[in-house]
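What you see is the complex with one protein chain gone and the rest in place.
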Amino acid sequence: MSKLIEIKDLETNFYTYEGIVQALDGINLSMGEGEILGLVGETGCGKSVTALSILQLIRPPGRIEKGEVILRVQDKSNQSKHPIDLLDQTELLMQKVRGNEISMIFQEASEALNPVYSVNNQVSESFLLHRQKELCQDVLRKIEQDIGKGRSFLRRIILKMERRIYLRMREDPSSSLLAILSFLPIVRSYKRRMVDQARIESIKLMRMLGIAHPEEVVRRYPHELSGGMQQRVVIAMALACSPTLLIADEPTSNLDVTIQAQILDLLRGLREKLKTSILFITHDLGVVAEICERAAVMYAGHIVEIAPVDSLFRKPLHPYTQGLLESVPRPGCKGRLRSIKGNVPNLISPPPGCRFHPRCPFVMAKCSERKPALKEIEKSRFVACYLHHQETKKNDT
Amino acid sequence: MREARSKYRFWNEFGKSLKPRVEELKFSIHRITKSPLSLVGLALILVFALVAILAPQLAPPERLHEPYHIPRDGYAAAPQPPSADHVFGTTEGQYDVYYGVIWGTRTAFRIGFMVVGATMLIGLLLGSLAGYYGGLVDEIIMRLVDIFMSIPTLILAMAIVTALGHSLDNVVKALIIVGWPIYARLIRGEILQVREQDYVSAARAVGCSHVLIILKHILPNSVYPMLILASLDIGAVVLVAAALSFLGLGAPVGYADWGQMVSFARNWIVGPPQNPLAYWHTITIPGLFMLFFVLGWNLLGDAFRDILDPRLRRR
Partner (left out) sequence: MKTYIIRRLLLLFVVLFGVSILVFAILSLFSPEQRASVFITDVKQLRDLQEIIRTHHLDAPIHIQYYYWVKALLRGDLGWSITAHRPVLEAFFYFLPNTIELALFSAPLIIIIGIWLGSVSAVHQNRLIDHTTRTLAIIGWSLPTFWFGLMLLMIFYGYFRGLLPPEALSTKANLYVQSVQFVRYTRINTLDALLNWEPWILLDALRHLILPVVTLTVVQCALVMRIMRSSMLEALGRGYITTARAKGASEATVVKRHARRNALIPVVTVSGWLIAGLAGGVVITETIFSRKGLGWWWARAAVQLDIPAVLCAVLFNAILFVVTNLVVDLLYAYIDPRVTLK
């Protein structure tokens, strides 16, 4: 599987009154095409910050200090993919990437939707932002049909002018002439065709995603929809332009279990239908087991372990992962729940070296000196722990 | 031995519970010192307070039992420009501007505190009744609030002063009658909001009585918006009182009140053709005093709002 996206040594800080919060301290991660990778960790370990950093959506007082996010983009001829470093790009290019190549969906669906605009408006916005040329194509086809119908003389002139405008738009969507035209009051209505076309596309998309009665839903406002439906609309917004990577930031955490299952099914189906890779961020190990192929475990701004889900659950290597899995209550288990002793560290003054070492039952002297790097122990299993580094060294000798 | 240990533990716990409050206080002070505008506001108020307190020293009154009566230096109509005798010049009828603005500071504080103090109390009482008991009491009080708030402050105050007679005392009375609704509505809103919060339900579940809930949970949370409103309101009240005096409905002629002094200046806006700004001091100086006084309170009120509102603190 070729690598779709590679994150190298990503560092992000937040400059607050109390001090500099070192939220991400050298994240290393990579995803292949069509893969569902889970990013697991407790609240506050930096999962969302990672997601926002990928899309360069970190705003002051936060700042991405250093690192690389290399994405393989398909260029216009749909052939060779060449890598670009997202953190190096201008805002203008990032706007072309967001919602287009990489999309993101959020935890709180009701917050993610703008309350004063209809569903149609918001889903169409994705199409109108990134798929203008395709929309123009469809509109032109309709105009040709209308011209062919042979209407009145005045109508024909208007249609011919519309055709001119849309041809111009297909060539150059951001031409200044069009900007001027959209300013004039009556002429401005030419946009109506495109908006209508976008609406048709939105309905098609929502039907494909399994939303019942999309023509109805599209006319509604966010507060009129149930939680599950809202999340489906958010997913529709994200998938409008068939992104290669979908970042899902705890999309099911606020939903009840039955809806959760439906949404997970929906997301799983994406991989078959659209070949979308999904970076699934969650704190729920159950969901990880359900939907992810590989999982990366995060703690206090570090990635501590990456492994295929099966081996991760069967034989966790990093002490933190072990602690996590042990603290999950199992049926038939008696006695006290086992928790990891200690507290999550304050990221303004994090522990030196490995950030988990104050709570680690296997701590060694080395652990507080230098941060262990993420090393590949077995095939596609990575751990950042000196325990296992020693073992590899033993294996080497 | 055992008692000593439990007492130690009590104070230890108390000290520990204080620590976050001390942290927050330090943060508040940090915010105040970091924001130049709030420091400016504080400074302005302090300066004015000093002026008001030291008024008898700064501008000794001619007649000790009538300190608010501005002394006149003759009876000529045309105002005289600033000179050695009259630091800020004289206004129409030879009233000393310096004396007027100094004692006018006292008048402003008096009016501000009296009106805002009274309206706060009335509003607090009525608003609490409405908020806590609800039902018919709430409806009646809220209709009353609606009726009073449907008429602009200046207009209603004008009407009441016309009915009661033109004097500064009646202006104060009128402003009290007109001003209490905003406090009542504020307190009622806060109480309604706090009443629904989970921590009040939790307190009830543990067995807290009504009175204790009001005192311990509701009032401390409602006090901050009142403080903010009060400091913004002092400025507004002084402005309206000055406007009423300006129109001739408040302080009598020759009284040390900023609005009254500006009303003198109405006739002397434009000086003789060769020196049109000849009488600038009659209007500019009392006006600047008014502006900075109100500005100080507004800055302070804004600073309070930014600092005390828990949601805005950490922006």
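Lettered A and B in written order, each chain numbered from 1.
Definition applied: contacts are C-beta pairs under 8 Å (C-beta built on N, C-alpha and C of every residue); 3 or more make two chains touch, one makes a residue touch a chain.
Bear in mind that the values here come from a model prediction, so they are computed numbers and not experimental data.
Asks: Touching the hidden chain in the complete assembly: which of B:183, B:280 or B:304 does that?
Replies: Within the whole complex, the residue contacting the unshown chain is B:280.
Asks: Identify the residue among A:115, A:148, A:329 or A:361 that touches the chain left out of the display.
Replies: Counting the whole complex, the residue in contact with the absent chain is A:115.
Asks: Going by the contact rule already stated, which one of B:243, B:256 or B:307 would touch the omitted chain in the full complex?
Replies: Candidates B:243, B:256 or B:307; residue touching the omitted chain: B:243.
Asks: State which residues belonging to chain B touch the missing partner chain.
Replies: 37, 143-144, 146-148, 150-156, 158-164, 166, 235, 239-240, 242-243, 246-249, 259, 262, 265-266, 269-271, 276-277, 280, 283-284, 286-287, 290-291, 294-295, 298-299, 302
Asks: Touching the absent chain: which residues on chain A qualify?
Replies: Within chain A, the residues touching the omitted chain are 55, 57, 91, 94-100, 103-104, 106, 108, 111-118, 125-126, 129-130, 221, 223, 234, 237-238.
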